[in-house]
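With one protein chain removed, the remaining protein chains of the complex are shown where they sit.
Letters A and B mark the chains in the order given here, with residues in each chain numbered from 1 onward.
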Amino acid sequence: MLEIVLISSLNGVLFGMLLFLMASGLTVIFSMMGVLNFAHASFYMLGAFFGFEISRHVGFWPGLVVAPVLVGMIGMLVERYGLRTVHKHGHVAELLFTFGLTFIIQELVQMIWGKLAVDYRVPPILDFPAFTIFSTEYPAYKIFELLTAIAIFLALLLVIKRTRIGLVVQASLSHPEMVGMLGHNVDRVFMLVFGVGAGLAAVAGVIAGPALVTQSNMAHSLGPILFVVVVVGGLGSLGGAFIASLLIGLLQTFAVASNASLADAFGELTGTGPLAAYLGDIWNVTVAQLSAVMPYLLLVLILIFRPRGLMGTRET
Amino acid sequence: MSDMTHTRPAGPPSGGGGFVATYGVWILAAIVLALLPQVFSSGLLISTMCLMGIMIIFALSYNMLLGQTGLLSFGHAVFFGLGGYLTAHAMNAARAAHAPLPLEVFPLAGGATGLVFGLIFGAVATRRSGTAFAMITLGIGELVSSSALLLHHVFGGEEGISLDRTRALHLFGVTFGPQEQVYYLIAGWGFISAAAMYAITRTPFGRICNAVRDNPDRASFIGYDTTTVRFIAFAMAGLFAGIAGGLVALNFEIVTSSAMGAAQSGTVVLMTFIGGVGNFAGPIIGAILVTYLQVMLSDITGAWQLYFGLLFIGMVMFAPTGIAGLLAMQAPLVRAGQFHRVLPWYVLALAPGLVALAGLSLVIEMCFQLTVNAPEGPQMSLAGIAFNATSPVPWLVAGVLMIAGFWGFRIAGRRALDAYGSALEAIRSPRSAQ
Partner (left out) sequence: MKKHLFSTAIALSLLGATAMHAVAEDTFKIGYVDPLSGGGAAAGQIGLNQLKYIADEINGKGGVLGKQVEIIPYDNKLDPQVSLLQVQKAIDQGVRVIVQGNGSSVAAAVESFVTKFNSRNPGKEVVHINHAAIDPSLTNDNCSYWHFAFDANVNIKVEAMTNFMKANDAIKKVYLISQDYSFGHSVADAAAKKLGAEGSGIEVVGNEFVPLQKVTDFSPYIAKIQASGADSVMTANWGNDLQLLIKAAGDAGLGVNWYTFYAGLAGTPTAIKQAGLEDKVFQITEGVNNIDYQPMQEKVKDYISKHKDAPIYYPRLFNAMGMVFKAVEEANSEDPVKFVPKLEGMRYADFIDGKEGFMRKDDHQYFQTMYISGLGALGANQPFDEEGTGWGWKVAATVPVDETIVPTTCDMERPN
């Protein structure tokens, strides 16, 4: 029992931090620009493929720096020449613009790198088990993921709360005219924010690529889970996203560990006929089988009972 | 974020007299619907028209949310899929019980399902608006489509639920074996549903929905409970989506979980937006166009997703009112008999635009040939012209086409806009009104 609790907690924290790594860029864009960026997972995929391509030639570490910069620049171009035009038509148009972008990025990645998974490796310097608990090894690379996520969290927090740039960014969202009158270029601030968000997605891609599978469907297979993180955490709250990532990571991990079902609790169903068969479906579903839908259940419940999210300051 | 779902000010639905102001349009539509299979008689075209008809109902039902009430939903396919499943189950149950029911009534089962689930989920989701509403529907969509794989007996697992539409009671000797007969079933239901949804937009309730969309605070000040309005709109959208789902079950004779997946929910957003949310005819145009592209585009080019994405982004950036919005812009000119003044300018602008597009698609196709189709070598042909994708000539040609076309398009496009502006001015100015 202790073994399961300990290992599940550890796995949950590691997975939660991976989620935060992936979601941090989305949080930044969502909270500062109010844009639901559907192309976030596509930027994440671009990051992974750029990282792979760079790692083939000059190694993993240069990729970790160069790929996010490149993707960040692409993000800024997208904002400058696409999103800005759409901005005046409202948030739905912005959201649909990023939706259309996913098709284009997906096809371009397929054309350049093909439809098969590429062999993106963990750098040799991190390719060893860091420690062993109850005969389960934990690779050093996972610890690296964890530390990067925490470092990004702290850095973002510092920038937003403690620097002038952060203040200007926050003010640009709520009072764009005022900020503009004070001599700040609001357009450039938004461009920068979108670039940083895309670049953070790419950081996640470079790091998660070797750990997961780098393939042209990786954006699609990620699904809407990152939206759950951002919304559950609360709009505009980086800390909320951090807590929500941990919560979802732990929730899913502990759910997988449990094989309990209604049949365990109340005994097997008896009876035949279609109705019993329908009921039997529900009766025999285990908690582990439900692990993937739990974040969405959490999302719906949070939005009903606490629409501002865990740590959000305003309602959506 | 309360303006999350504010698209452009859409004006009163149907533009108050542009497209479908009179009954004449409806009679014309009915005649066209009846004649279509005589004109397009191949199996594929009839099947495609069937799907278009279903998607029209589905997209119109979606626009009751997005266009009329300002609710952006990411889970509308839930009602579409559940309506399909329950229709399939109802068909199979009726067949097992030898109930003398004709096929014509079964879409009602889908509609009832959509309504019931619309009430259930609506009670949850419509307590919020804006982003929170969008996210709740996203969550509900994921929950329902995931449960399709968990509950094997209800949803038939991966293979879904099959049915045989010819095994119902035959009225007037109509067996519904031939696809053409199914077309008329869909056309009939589509006509009724579209008319009903149009009628709803003309009722006081439809106007209140618009008020809730445009200014929820004022709507509640003058005594309307915005939550209730959203709830009713949501349930009714579910009803019509369920009818569409029932028809899709009868059309394909199989329902699988993909019918209520996120991709289907996304498709209906695309259709509605490309067609235009501010106009009743918008979703109809969008459903026809997007369905056609989905069925046909992947045959022409392997890079169809790229074209699809470009089209979509182009629409969002340059024509956010959708195709119907573009057409509606011409309506005052047509009414004033001034359209012939601007038409030549449009043609003049369109021509270099097409040249630029030809250049762009040449580049895309050559890239595709050299990457995905690499095993087949660099030899390829486009529009009947064979060439080698590694030689510099076609690239040069593509570059010239793109640059010249784009340059010409910019100039001619500006002229066309000026022409449109001055024509509109001429109508509005008192001098020409005499």
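We take it that a contact is a pair of C-beta atoms (placed from the backbone, for glycine too) under 8 Å apart; a residue touches a chain by one contact, two chains touch by 3 or more.
Everything quoted here is computed from the prediction, not taken from an experiment.
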Residue, one of B:193, B:305 or B:369, that touches the chain absent here: B:305
Residues from chain A at the interface with the omitted partner, ascending: 3-4, 7-8, 11-12, 14-15, 18, 110, 114-119, 121-122, 129, 132, 134-139, 141-142, 210-213, 215-217, 220-223, 225, 249, 252-253, 256-257, 286, 288-289, 291-293
Interface with the undisplayed chain - residues on chain B: 42-44, 47-48, 51, 146, 149-150, 152, 157-160, 162, 164, 166, 177-178, 248, 252-254, 256, 258-259, 263, 289, 292-300, 302, 304-305, 307, 310-311, 314-315, 317-319, 323, 326, 329, 346, 349-350, 353-354, 357-358, 361, 372, 375, 383-384, 409, 413, 416-417
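One rule holds for everything that comes next: only the chains that are shown with their structure count from here on.
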Interchain centroid distance [CA atoms averaged], chain A/chain B, Å: 30
Sites on chain B touched by chain A in the complex: 1, 3-8, 66, 72, 124, 127-128, 130-132, 134-136, 138-140, 142-143, 146-147, 150-154, 262, 266, 269-270, 273, 303, 305-306, 308-310, 312-313, 316-318, 320, 367-368, 371-372
Complex contact set, residues of chain A against chain B: 34, 36, 82, 85-86, 89-93, 95-97, 99-104, 106-108, 110-112, 114-115, 223-224, 227-228, 231, 235, 274, 277-278, 280-282, 285, 289-290, 292-293, 296-297, 299-300, 303-304, 307, 314-316
